[in-house]
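With one protein chain withheld, the remaining protein chains of the complex are depicted in position.
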Amino acid sequence: MRSGMELGLVGLGKMGGNMAERLRRGGHTVIGYDRDPGLSDAGSLAELVERLPAPRVVWVMVPAGSPTQATIEQLAELLSPGDLVVDGGNSHYVDDQRHAVELKAKGIGFVDCGVSGGVWGLENGYALMVGGSADDVAKAQPVFDTLKPEGEFGFVHSGEVGAGHFVKMVHNGIEYGMMQSFAEGYELIKASGIVTDVPATFKSWQEGTVIRSWLLDLLNRALADDPDLEHIRGYASDSGEGRWTIQAAVDHAVPLPAITASLFARFASRQDDSPAMKVVAALRNQFGGHAVVKE
Amino acid sequence: MRSGMELGLVGLGKMGGNMAERLRRGGHTVIGYDRDPGLSDAGSLAELVERLPAPRVVWVMVPAGSPTQATIEQLAELLSPGDLVVDGGNSHYVDDQRHAVELKAKGIGFVDCGVSGGVWGLENGYALMVGGSADDVAKAQPVFDTLKPEGEFGFVHSGEVGAGHFVKMVHNGIEYGMMQSFAEGYELIKASGIVTDVPATFKSWQEGTVIRSWLLDLLNRALADDPDLEHIRGYASDSGEGRWTIQAAVDHAVPLPAITASLFARFASRQDDSPAMKVVAALRNQFGGHAVVKE
Amino acid sequence: MRSGMELGLVGLGKMGGNMAERLRRGGHTVIGYDRDPGLSDAGSLAELVERLPAPRVVWVMVPAGSPTQATIEQLAELLSPGDLVVDGGNSHYVDDQRHAVELKAKGIGFVDCGVSGGVWGLENGYALMVGGSADDVAKAQPVFDTLKPEGEFGFVHSGEVGAGHFVKMVHNGIEYGMMQSFAEGYELIKASGIVTDVPATFKSWQEGTVIRSWLLDLLNRALADDPDLEHIRGYASDSGEGRWTIQAAVDHAVPLPAITASLFARFASRQDDSPAMKVVAALRNQFGGHAVVKE
Partner (left out) sequence: MRSGMELGLVGLGKMGGNMAERLRRGGHTVIGYDRDPGLSDAGSLAELVERLPAPRVVWVMVPAGSPTQATIEQLAELLSPGDLVVDGGNSHYVDDQRHAVELKAKGIGFVDCGVSGGVWGLENGYALMVGGSADDVAKAQPVFDTLKPEGEFGFVHSGEVGAGHFVKMVHNGIEYGMMQSFAEGYELIKASGIVTDVPATFKSWQEGTVIRSWLLDLLNRALADDPDLEHIRGYASDSGEGRWTIQAAVDHAVPLPAITASLFARFASRQDDSPAMKVVAALRNQFGGHAVVKE
């Protein structure tokens, strides 16, 4: 059995807290820091760094953007050459590349790690996608080995810095497209009027079909609770990763019609009234005398 | 000056009534029939046929589907060999092909005629797209010449029976895509927050731009009346022709992404809540613990 | 253990032959008929019908459209009141509804059965989705029980006649969208240039991710054989079911953007040159003097 590591973990929210728990169960010593003193082991980032033996590994699990940026800037001041920062949040891969340069200037290593698994990860393990140099990745390998699911899958070293978050971003883009596919199929079946047992239909698909998948299993859980989804509104948020996927596609001139349609469907789901469709209605009224629906 | 024809016109609604008026102004004698006796010149279709000199031309201007079908079946009984039926409604091109066969069995000719122009056609003329044999088209040419706009454009003999309604259908598909393009641009400009005078922007585009067009002129009329489109809901109907365009594309394996997106945007505009997006929201809740918006 | 039934099976191609085999392994007696005498147990459909004990069950497993139509017409002549026809092919649900009426006029029952499972079904079982009356479905239940996978999933009685093929059609539409989602993600990762091990990335996703699914497993099989997919062209056929899904969506005014994008991507993949994009290139040349690529 592998011997446990000692590591710092910054950010002990729902995700970070669960990951700390899985690491401790796996035999590692985790010193946690969070802005909320009720969650935190250390009184400050400085204290967390002090308490870790060198060479240190600090896993950052805070919201992407400014919070991650601020944490990494502080760590660049606090850590020493030979230490390693792992960004396990949902950072943009372009930010990773900048962070790696900033830390490298101080001799500090950097690995970006995309994490999938949501609320199920504590028990089942988290799928991990990492980017960085082979040396840096090796330093955190025992941590990855504990966080990942049992078996041969669930961990990949995808490439240099940024590659981990890039493939996690694309994973989420694929997820958008798959969810939208099930969603469209559901709506069409409901609209057909000829399918009398919709939940049974989806449930039956869990074996023997081409579309069997974890998302289908989850949809069946939702339909078991609420067979007509009557207690839920058709209102879908989106996180940065869906948007970044489209932007990366545009940057690389890659056509991404299904995934983009999925993102746009979410945008539209959050509108009470569509300014675009006001224009269409206004135009129909102008050329054809078609009545408009008044506000 | 051309000498006028005598013709029958079945269907004297807004569109048919205006066309009859333009034909009379152009020197033709129009005997109209409508189910509404207040609009009708003849007491019955049979009377209309009786009053026309042979060889007769009867222009049918009634709603597509069953009403047109019924009218053509009656005319097949009432007319004589050598007579001609022109379907100027919005029939599906596949129906035209069947109607032509049915009428041909009785020696009666058939021409399908797609008509564009809406409420503006009475004054400006109607764009006409016809399908049929050269002989049949020639029989109604004086009528077409009066209905079309002045000048070299606005009339085409596109091909055999069905070709007229087919190209009118595609015209409408293109129209859907153009309207949606303006609509999307409008929404993005509104959302940007940096454009202080949106109506002035669209108005300026009427000259010198790549997108100058009649639809832009109409949008500017609408914005002149209601600069923020605040009195109109983003609710857009669709007629059969947009749907048929997509079906024809699927039949011919032609990718039609922009026009299809335009039709789907109209479908979505009419939904209070989207069953598909309920599924997306339910799935996000299942795997990520994301809160849902309750109904 | 259930006792075996005796049934007729028309169509012994790859799919029908495997199903006959699975049924025989399950203890049923299958009398097969195929146009190819080398595959056929009976010399004719009439002989097949004669050899079955009444009330008979005949499973039709021939291509959708004319072949199925012809087979059902023949069976309408050959079978007796109380017999049952199961259409296990890929028929359009509207055709099912017509077939049921035709057979009912002779007192013969009808069940439509969508079948998923492809080349894997012989071993793993086939997912079955059936439409018909409860009585008719009950008559063939022992057959369904053998064909379906072990366990609680893989069979559903979705509704009246047509519902089985309708939900199988939608299943295939969802499948199109899921495949396209993986395909788009793959292309973006390849185009990024920062992911050094693409097959390892996809392989790692088989556990712990939101997108784990049978299609992902299959993609990993394909990448194991051909890591850069260099021996396969980006040319994708489509079967009727994807097209019918779009047509049903248009009929029911259901927006289906991701699934439709998936179908259109297949259409485009089969074009050597795009007439539409010739127009775009011609227009850019006209207004901007942009050079065109000459044929």
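A, B and C label the chains in the order they appear, each numbered from 1.
Going forward, contacts are C-beta pairs under 8 Å (C-beta built on N, C-alpha and C of every residue); 3 or more make two chains touch, one makes a residue touch a chain.
Just so it is clear, the model here is predicted, and its values are computed rather than measured.
Although it is not drawn here, the omitted chain touches the following shown chains in the complete assembly: A, B, C.
Contact with the chain not shown here comes from a single listed residue; of B:174, B:224 or B:291, that residue is B:174. In the complete complex, the residue from B:72, B:256 or B:281 that touches the missing chain is B:256. When you scan B:4, B:185 or B:240 for touch with the missing chain, the hit is B:185.
Summary of contacts with the chain left out: across B:28, B:56, B:99 or B:157, the touching residue is B:157.
Within the complete assembly, residues 210, 238, 243, 246-247, 250-251, 253-257, 260-261, 263-265, 267-268, 270, 276, 287 of chain A touch the chain that is not shown. Taking the whole complex into account, chain B touches the unshown chain at residues 93, 116-118, 121, 124-129, 131, 148-149, 151, 153-160, 162-163, 166-167, 170-178, 180-182, 184-185, 187-189, 191-192, 194-197, 200-201, 203-216, 245, 248-249, 252-259, 261-262, 264-265. Chain C meets the missing chain through residues 14, 118-120, 179-180, 182-184, 186-187, 190-191, 214-215, 218-219, 221-222, 226, 229-237, 257, 261, 265-266, 268-269, 273-290, 292-295.
Quick note on the criterion: only the chains that are shown with their structure count from here on.
The chain occupying the central position, as judged from C-alpha centroids, is C.
Taking each chain's centre as the mean of its C-alpha atoms, the one that lies farthest from the centre of chain A is B.
Chain A and chain B have centres, each the mean of its CA atoms, that are 47 Å apart. Rounded to whole angstrom, the centroid-to-centroid distance between chain A and chain C, based on C-alpha atoms, equals 34 Å.
Counting partners per residue, chain C has 210, 253-257, 261, 264-265 as the residues that reach two or more other chains.
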